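Can you read through this structure? Questions will come right after.
Heads up, one of the protein chains got dropped from this complex, but the rest are sitting where they should.
Chain lettering (A, B and C) follows the sequence in which the chains are written, and residue indices restart at 1 in each chain.
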Amino acid sequence: MASTIRVRATSNGDITEVQALIQHPMDSGFVKDAKGEIIPPHFIQQLTFEYDGKSVFVADWGGGVSKDPYVKFSFKGGKKGDDLKISWVDNKGATDTTTAKIQ
Amino acid sequence: MDRTDTRFSAPRRLILQGIGAVALVGLGNIAFVSSAFAAANDKYPEDAFKAKTEADAIKALYGKTAEASDKVKLDAPEIAENGAVVPVSVTTTLPDVTSISFLVSENPVVLVASYKIPAGTMPSIANRIKMAKTSNVIVVVEAGGKVYSTTKEVKVTVGGCGG
Amino acid sequence: MSIVRKSGNRFSKEIMLKNKSRMLRASTLSLALALLMAGATPVLAADSEVDFRAAYAAAETANKEAGLLRNQWTVTAAALAEARKAADKGDFDQAIASSKEAEALAKASIFQATSEKTLWKELEIH
Partner (left out) sequence: MRSAIHLASAALALAALAFGAVPSAVAADTPNPPADAKAFRDFFTQKFPKVKLEDFVNGPYSMNEDLHRQWEEKEQFPPYEFSVDMGKEMFSKPFKNGKSYADCFPNQGIGIRQNYPYFDEKEGKVITLELALNRCREVNGEPPFSFLKDEMAALTAYMAFTSRGKPFDIKIPDDPRALEAYQNGKRYFYTRRGQLNFSCATCHVQSPGERIRAEVLAPALGILNAMPIYRSEWSGMGTISRRFTTCNTQIRGVPLNPQDDEYRDLEYYLSYVSNGLPISGPGARP
């Protein structure tokens, strides 16, 4: 199955802009399904971005982040062709990791 | 979105911490699995995500109260196209930013997202958040050991012409 | 003159008010009166199950006819369900009232389908 993490990382020489879109239901635990039962909480709690072995960005998320979550940030450094490692863990302990090339 | 108290009825968890029947236990706060990729001081702010008010959440996150600042620019819509996907972004000229957080005062859980900004990372973030109803969106920036914030009201109503 | 409607939908008010300026047609007037008459059938006081069965059956037939015209309303089905639920609890007063309501809603949807066969042209872009 394709990774749940889509990343676009582009460097303009000294700053790398990173956009990530992740496939995840992000259920808050406050919503009922069609049959009126509460959908249990199921959301990504932490998302980390690592470049050159160092963490460049850490996101701590609650149930209030939208489904198929998106985040954009940028950091100094990063060259074309370098690797950017992205991984997340959710409140059920599920995880996914991917490595993207900086364009 | 209907809102009711969360009941602890989730399927078997990986590791179950002995937590009392706390009302919001539904948030699934299993002991955070300290796996390789999470740096030591990036522990998930459990308590902040249990806070009922933004003041409590900010105190839980940063241990201080925030002071309003016009150096924190929050970009959010006047009327959200839909409460499920509200694009909000922040940028700031404050120096030495170490953390940025987004809160929605009327959500059942006020804290929505909290970001750690290591040195070298720009203090500017865009993301998409959920809003239960019309509410203040608050962005909080920790910079140089002090905590700043700005607030904007975003209107949210049900769409469509009626069930 | 405020438009009475189930959900206080300010949007429909805007349309209705915006269109009030349009000229009325005599045939539309008579059609409206006929419709109001159909809606005001007296509610029978009898609360026996037999009356409920009759009222429910009438509502179902009317709703089936609306189905043939491909124009049922969701509220008709809701009223029928309401009637069935009340009858199951033995509350035949409510069951008959809901059946009557379902029948009238079904008839209104039939009327809508037939009158629209010609009225649809009014909005057509030329």
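Heads up, the rule we're going with is that a contact is a pair of C-beta atoms (placed from the backbone, for glycine too) under 8 Å apart; a residue touches a chain by one contact, two chains touch by 3 or more.
Only a predicted model underlies this, so the values are computations on that prediction, with no experimental measurement involved.
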Among the chains presented, those that the missing one touches: A, B, C
From B:65, B:93, B:136 or B:157, residue that would touch the chain that is not displayed: B:157
Touch residues of chain A, complete complex, unshown partner: 2, 6, 8, 19-21, 23, 66-68, 70, 72
Missing-chain contacts mapped onto chain C: 3-6, 9, 11-12, 14-16, 19-20, 22-25, 28-29, 31-32, 35-36, 38-40, 67, 70-75, 77-79, 82, 98, 100-101, 104-105, 108-109, 111-113, 115-116, 119-126
Touch residues of chain B, complete complex, unshown partner: 77-82, 84-87, 89, 126, 128, 155-163
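Assume only the chains that are shown with their structure count from here on.
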Between chain A and chain C, centroid-to-centroid distance (C-alpha), Å: 51
Computed distance of Cα centres, chain B from chain A, in Å: 15
Residues of chain A defined as touching chain B within the complex: 15, 26, 28-32, 38, 40-42, 45-46, 48, 50, 54-67, 69-77, 85, 87, 89, 91-93, 95, 97
For the chain B and chain A complex, residues of the former touching the latter: 1-4, 6-7, 9-11, 13-15, 26-30, 32-33, 35, 37-39, 42, 44-45, 49, 84-86, 89, 104, 107-109, 111-118, 120-122, 124-132
